[in-house]
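Our next item is chain A:
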Amino acid sequence: MNEQHPSRSDGAILRVEGLHKSYGDNHVLRGVSMQMRRGETVVVIGPSGTGKSTLLRCINQLSVPDRGRVWLGDREITCKKQNINCLRAEIGFVFQNFNLFTHLTALANVRIGPMKVKGLKKAAATELAMDELARVGLSDKADAYPAELSGGQQQRVSIARALAMSPQLMLFDEPTSALDPELIGEVLDVMVSLAKEGMTMLVVSHEMGFARSVSDSIIFMEGGVILEQGPPEEFFTAPKEERTRVFLSKITELYGE
Partner candidate 1 sequence: MSTIWQSLELLVTKGLPTTVLLTLGLLGAGLALGFPIAFLQVYGYRPFRWLCRGYEQLFRGIPALVLILIFHSGLARSFGILLPAFTSALIALGLRSSAYQSQIFRGAIQSVPQGQMMAARALGMSKLQAIRSIILPQALRLSIPPWTNEFSSVLKDTSLASAIGVLELTKQGTLIFTRIQFVKGVNYILVILILVALVYLVLTYMGNAGLALLERRLRIPGFEMKGKVER
Partner candidate 2 sequence: MGFFAFAWSILPDLLHATRMTLWITSGSIVLGFLVGIFLALGRVYGPRPIRWLTGGYIQFFRGTPLLVQLLVVYYGLPPYLASLGIQISPLAAAIIGLGLNSAAYQAEYFRGAVQSIQSGQMMAARSVGLSRVRAIRYVILPQALRLVIPSWSNELIYSIKYSSLAYFVSLTELTFVGKKIALHTARTFETYVVVAAIYLVIVLIVSRLLWMLEQRARIPGLGVPTEHR
């Protein structure tokens, strides 16, 4: 990895530098640095409990990092003077357990961001929301409440909810981990087509097939640091680190090829 000077912005849409985060005695992130260019899909893999989700949450400040800085384009997210709500509106976040608003229909879930945060009129927001629902293939479920949807459908609505804010960057926090195996495919399909459309995506996932075929780059994290990063072909065929090799062989054992 080549070192970047903090002040120089060379077209990176996301830059993370020296991120540290502890919960009590548990030092989860121990100095994470990375960057992404516009349109890239980066997949973060690694054993559980190594700070992958924490990294995502620190990027949009759902968890406030103890140290380190994060930039979206040339605006610093970690800067106290920045209006964090405006920046968050430009970063889509997809949660492991969906977190759809329980009291709102699928349509209203997608519509509420543009209305409350961007101040869109209801009619315009509805039109936008219907487009996004169509994009994830759920136009016919617009009036259903979350409890009436399958896990896969809920996750697709939550992707539509994030998309409706026209984000510059999408963060996916293990989007398929809470799903029954037969429902994973429909969510991955949506993510694949998003990647193809040129959305910038940072994905924490155990889906090696997705990582291999869709990502531009793979990050391997362990113990709160990035151990290795590289394009998928290189990463899967000739990992540089011994730890990466061990992890990959375990994963292959568990999930097959």
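A few comments on the model shown:
The working rule: a residue touches a chain if its C-beta (ideal position, glycine included) is under 8 Å from a C-beta of that chain, and two chains touch if they have at least 3 such contacts; residues count from 1.
How were these candidates chosen? In short, all candidates are chains of the complex that A comes from, given by their letters.
Because the structure is predicted, anything quoted here is derived from the model rather than measured.
Going through 1 or 2, you find that the chain touching chain A in this complex is 1.
Within the complex formed with candidate 1, the chain A residues making contact are 60, 62, 85-91, 93, 95, 97, 99-103, 112-113, 116-117, 145-148, 158, 161-162, 165.
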